[in-house]
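What you see is part of a larger complex, with each chain still in position.
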Amino acid sequence: MSRIDSRTPEQLRPITIERGWSKHAEGSVLVSFGDTKVLCTASVTEGVPRWRKGSGEGWVTAEYAMLPRATNTRGDRESVKGKIGGRTHEISRLIGRSLRAVVDYKALGENTVVLDCDVLQADGGTRTAAITGAYVALADAVAWAQRKKLVKTGRQPLTGAVAAVSVGIVNGVPLLDLCYEEDVRAETDMNVVCTGDGRFVEVQGTAEAAPFDRAELTALLDLAVAGCDRLAAIQRAALEATE
Amino acid sequence: MSRIDSRTPEQLRPITIERGWSKHAEGSVLVSFGDTKVLCTASVTEGVPRWRKGSGEGWVTAEYAMLPRATNTRGDRESVKGKIGGRTHEISRLIGRSLRAVVDYKALGENTVVLDCDVLQADGGTRTAAITGAYVALADAVAWAQRKKLVKTGRQPLTGAVAAVSVGIVNGVPLLDLCYEEDVRAETDMNVVCTGDGRFVEVQGTAEAAPFDRAELTALLDLAVAGCDRLAAIQRAALEATE
């Protein structure tokens, strides 16, 4: 029983990571997970927020947003509504936490990196694509900061890589990297963020239609770990290529 | 090696569930997980939000908030700031999703229940206490709606119970139901929401200080499932008592 787009249950969609997309940002990546396209830019500034000044430690944060017509039906702009929705807040916080898990603040020194993840087109998995792409943009931005001598410690500010993927149970079958149509029908939906060496940074599983048992949880975790491993390889290949 | 408050690693704090706390609300519970105290009220109204009208289905939603001095340092009111913070949004959504996992909308009919979870005093685990207490307030509110004939289906709108607990790894030891001091020091922090029969509704694990491996994840899940099981028993006892 094949999937909507003919993938096997444990198959990722076509993944592309296009570095250097923007001429202005210190790191920038256009990442695609199938038809999901997210523009991730990393902005480096000297200095840190007020509450962190004098600590000798840096800061990394993220903001996620969707263009109004990234989805099938146009959504109102949060700037026009005058407030940020709960979903946007939640995903921005997830991306920030995920990246900070591999940042050595002392090594970074008092510099700030802001990751902007703007979804240009959405087809499921926007938050996992954003994390996966933002890591590469962050790596480029950190390398830039090292070249520019903003990072003065001589140590590597990134302690590892980070990638993320969604998994879910659709019609009783655990599937990797859900597209939008699958996501809508999933009984259970999980987002998993792993380090490049296969440990967990975030595990967020939600019963959409029915509670899930321990065996289902185990199957989903297995799928997700394997998927993140492949994404980590794609990230490494992208970073090794000449930009 | 005992815990700050002399508990064993797999021990809950003293849990109390005081029903009928408010004279106005259709269901109301003051729940305590140790020094964490959350007032949960359930408000029933006939009708549903516009987007659900005519569907024959009900709706359940939740709002979480903290009093300014629920914590050790006073926090600014979100009403004064004019916007709701990401953390508040995230927790409100979590509580709503958790409760909806055991609601049969068709059986509820076109009625809405709003759960307000206001933290009067915080000492770690406010979201898990809120979910655990809100379920009891919801059960009381649904019973009220049945007595008042607002629920006309003759079927039970709740398909089961829901409780939640936090777990975490502190100094390498997996612990159940973290108090604030433990939470601050945790390397990994997880919130788990289970149904009364032990299946998962939400699993949210976060690496605070260091990524966690599969064995640690397994240990945390074991602790959490056992903790939720005990909370479910306390909920049952509270609901069986004469109010």
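Which chain is which? They are A and B, in the order written, and residues in each are numbered from 1.
Note that contacts are C-beta pairs under 8 Å (C-beta built on N, C-alpha and C of every residue); 3 or more make two chains touch, one makes a residue touch a chain.
Since the model is a prediction, treat every value here as computed from it, not as a measurement.
Of the identical chains making up the complex, 2 are displayed, while the complete assembly in this file numbers 6 copies.
Here is the rule we use: only the chains that are shown with their structure count from here on.
Centre-to-centre, using mean CA coordinates, subunit A is 28 Å away from subunit B. Contact residues on subunit A toward subunit B in their complex (touch as defined above): 83-87, 89-90, 92-93, 97, 101, 160, 190, 194-195, 199-207, 211-214, 217, 221, 225.
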